[in-house]
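Input: a single structure, listed below in structure tokens.
== subunit A ==
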Amino acid sequence: MTSLIPILSLLIFLPLVGALLVFALRQSASAARWLALAFGAAEFVLACAPLAIDRQGTAQVGVPTGFFLYQDHGWIDRFGIRFTLGMDGISLVMVILTAFITIVAIIASWKVKERQGLYLSLLLALQGAVQGLFLSLDLFLFYLFWEAMLIPMLFLIGVWGTGRPVYSTIKFFLYTFVGSLLMLLAIIALYLMHGAQTGSYTFALPALMHTTVPYQLGLWLFGAFLLSFAIKFPLFPLHTWQPDAYCDAPVAGTLMLASLLSKTAAYGLIRIAYPLFPEASRALTPLVYVVAVLGICYFAWVAFAQRDMKRMLAYSSVSHMGFVALGIAAWSPVAVSGALMQMVNHAITTGALFVMVGMLDERAESRDLSDFGGVWGKVPVLAFFFLIFNMASAGVPGLNNFVSELIVLVGVFKVAPAAALGAFLGSVLTLIYTVRLVQEVLFGKESKPTVLAEVSLREGSVLVLLAVVVVYLGVHPGPVLDLFKAPLELLLNK
Partner candidate 1 sequence: MSVPLSHILIVASLMFAMGLGCVIAWRANVIMMLIGIEIMLNAVMLTFVGGSAHWGIADGQLFSLMLMALTSAEVSLALAMVVYLHRRKQTVNTDRFDSMKG
Partner candidate 2 sequence: MMPATYLTLMLLFPLLGGLTCAIAGRKLPRVLVESLACGAVFGSFVCALLTALSYTAPTVVTLAEWFASFDLVIPISLYLDPLSLSLSVMIGFVCGLIHLYSVFYMREDEDYARYFALLNIFVFAMLTLVLAESLPLLYLGWEGVGFCSYLLIGFWYRDTNNADAGRKAFITTRIGDTAFMIALAWLFQLFGTLSVTKLNGMGFLMPVSVLTALGILFLIAAMGKSAQVPLMVWLPDAMAGPTPVSAMIHAATMVTAGVYLLARMYPMISASQTALAAIAVTGAVTAFYGATCALAQRDLKRVLAYSTISQIGYMMLGVGAEAVTAATFHLLVHAFFKALLFLGAGCIIAAMHHEQDIFKMGGLRRTLPLTFWSFLAGAACLAGLPFTGGFFSKDSILMAVWHKGGALYQSLYLLGLLTALITAFYSFRLVFLVFGGGNGHVHRTTGLGVMQAVLIPLAILGLFGGVLNLPGYMGEGLLTRLFVAIPGGGAVEATHEQEIVMQAVAGALALAGLAAAWLRYGKGRAHRMQEAQSPPSPLISFLANGWYFDALYNVLFIRPYRALAGILWERMDKGVIDDSLDGLGKGIGSVGQRLGRWSTGRVAVYLISFAAGGALILCYLAWLVL
């Protein structure tokens, strides 16, 4: 169904316009802040708008099945590249998630001291690119957004980062860049192959799905896609950019990286790589299982050794992303819906934890575990939220991560019990470092400085927002899971 208002384009361009306006207003930090927040909020409203429309609508001519919002414009005719956007349940959830996380990021960057306007403007630009990625149905367009995301991120880490920001940001960039360039070759190869077979040269994803790819070549092409996505994911052993980047990025940067950018990779696997190369993906599935399980356990284990909270969370974040990879690898409806759910939950939980570490860092000017202790006694409200998010991350039922991990594991167990068993082991390891984090920060004797500021209204609002989502998704994730159902049926039956 194509509505009168081009919601999909607006979803992409609204943040971009916002970025420009905020950039224009950068001289006045407070104006820039409120404007950015206003754009963030407007985007969120816009992102939620499709919830209100009829999503069952009858199929229309020219619109691929399953997409209840669809837009198609000519763009670069020479190559048959079109500006095609489409929204189904999966992208809807991802779009809402992006809008939500961006709001959190904007509020979390309220106190950025230097060049705040520019900072917020980059955040909005990044949001625009991510939204574009989640909506594009043209492979070229997808790739464009996939790479364009890197630019704002590059600056966010490099300019506002701490530690070794330049090293980290360039490492992050190069890592992802190598992978994505190989993916570009694969995309072009697929495009050429499809063109040669059908005579119509197009990057349209639904059309490309019908390409017959020889098995050997398919392996290579899928390998290129997989490599690119695995780096962004990141999967073991392609992850070493990630702790550095997460650690050195400013709070909002880490939030966007951990909560959204890693999701784009998972989204790419689900939306593009797996459906495009069903045979090749089947063949490489054991590999994905191995790296996913290895990742879950290995990262959880390494996380335990960390002294820097942010680095610990960075490892924790990849460890949890392993469940997403696991779910995708199993490629059964239950497992993939679990993976998608885990993407949402991971974004919320890990994002919240990074925000909280940012708050602690702001207060104590340290992220080293040994500088903390007895925070519970000093700032009980903050500690309360810290505990909740950590428990969510450890998979305590009633909170969000449990649901998705359960679905993934149940789904995976059906297909590959051995992989699921490995992941179960990981859940023990997860708890080990989580309680260590909780204990060293919250419990023990009060360390210096003995007085920390309690959460402010601004921070409180963010935390409450996140906590409500954490609990809601833990108790009643039905509506979100329902959205995944129809698109997954289509994707998996291909």
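Worth pointing out:
Methods note: a contact is a pair of C-beta atoms (placed from the backbone, for glycine too) under 8 Å apart; a residue touches a chain by one contact, two chains touch by 3 or more; residues count from 1.
In picking the candidates, the idea was that all candidates are chains of the complex that A comes from, given by their letters.
This one's a predicted model, so the numbers in the text were calculated from it and none came from an experiment.
All listed chains 1 or 2 share the complex with subunit A, though the touching one is 2.
The touching residues of subunit A, when paired with candidate 2 in their complex, are 174, 237, 239-240, 243, 298, 301-302, 304-306, 333-334, 337-338, 341, 374, 376-377, 380, 384, 387, 391, 396-398, 402-403, 406-407, 409-414, 417, 420-421, 424-425, 427-428, 431-432, 435-436, 439, 442-446, 475-478, 481, 484-485, 488.
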